[in-house]
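Quick notes on the structure that follows.
Note that one protein chain of the assembly has been removed; the remaining protein chains are unaltered in position.
Up next is chain A:
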Amino acid sequence: MSEVYKLIHPVKHFNDYISIKTRLDGRNFDEHRNIKLNVNSIKTADASAVVKCGNTTVVCGIKLELAVPKAEEPDLGFLITNVELPALCSSKYRPGPPSDYAQVINNIVSEIIKNSKCIDLKDLCIVPDKLAWVVYCDMVCIDHDGSLVDACIIALIASFKTLLLPSVNYDTETEEIKVETNERINLKIHGLPVATSFAVYEHFQSQIILLTDPTNYEEEMCGGNGSNLIISYNKGLLCGIQKLGGGSLSTENNEEAIRLAEQHTIAVEKVINACLEGKGTNK
C-alpha cells in the first residue's frame, strides 16, 4: 500500500515523511548510515579496502607502478585517482564510456585528495628525474545508493593507510632497478580527509531541510544529480565545498552543515582506526 502511494504521489509521500521529522528508512535528518569497512581483502592489488555505507558499496584497489617523473616536476611522483561507475551498480547507467556524472564524481574526488594534501608527492619520488612511483587508485562502485563521494574517500584513505611501498634500489650508473618486496615502508599520510554529503530539500518552498548521507532515492527527490552539497574536511581544515543544484542555502544552514561534517569526520576517523587495529569494523 505504502509502495503504491510512493509510486503514485512520490512528492506527497516524501513530504509526509519530512513533516513528521523522519526519513524513509527511519533515520533522523542528521543521522548517518552505518559504515562497514574491510581492508586488504583483494590480494592482487597492492592495497585495497571495501566500504559499505548503508547499501552504497565502494571497492578501492591500489596498484603500484614505476615511471620516469615529468621533466617539469622531476622530484614529484604520480597519484592517479579514478572513480568507476560500472553499469552494474545502478539501473541509471548503461555499459560504455563513463557517463557525465561519473566524470564529475571522478573530478570531485581527485580535487579533494589534491587539495587536502594528504599525500606529499615528493614522498613518491625515488630518484629525482629518474624514477618515481605511480600510484594508481581505482575506486569501483559496486552498489550506488547515494553519498558516493563519502564512501570513495573513506575507501581511498583506508587503502592508503595500509599501503606499503617496496624498497627500490636504483643504480645510477647502470640504471639497473631492483625491487625488494620483503622490505616495505609505510606511505606517509598527512591528515585524514573526510567528505560528507547532504541533500538539500525545499519543504513547501519555505523551509530548507538538510538530509545527511542521502540515499539514492532522496538524492533523486531533491532534484539534483547526486548529492547537493559535499563538504570535505581534513583534520579541522576545510578542503572543498561543492554545491550541485538543489534548494538554496541560508547562512544558518551552511553553518549547520559544516558542524555536522565536522562531527562526521571524528566518527569516520574512529571507524578507520578501529578497522586498522582489527578491533571491529562496525561504526
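Convention: contacts are C-beta pairs under 8 Å (C-beta built on N, C-alpha and C of every residue); 3 or more make two chains touch, one makes a residue touch a chain; residues count from 1.
Simple rule for what comes next: contacts and distances are computed from a predicted model.
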Which of "proteasome endopeptidase complex", "C2H2-type domain-containing protein", "Exoribonuclease phosphorolytic domain-containing protein" or "General transcription and DNA repair factor IIH" matches, in UniProt, the chain that is not displayed: "Exoribonuclease phosphorolytic domain-containing protein"
Given A:Arg23, A:His144 or A:His264, the one touching the chain that is not displayed: A:His144
Option from A:Ile18, A:Ile35 or A:Ile62 whose C-beta touches the chain left out: A:Ile62
Residues belonging to chain A that touch the chain removed from view: 1-3, 42-45, 48, 55, 57, 59, 61-68, 70, 78, 80-82, 84, 86-92, 95, 97-98, 102-103, 106, 110, 134, 136, 138, 140, 142-145, 166, 168, 177-181, 216
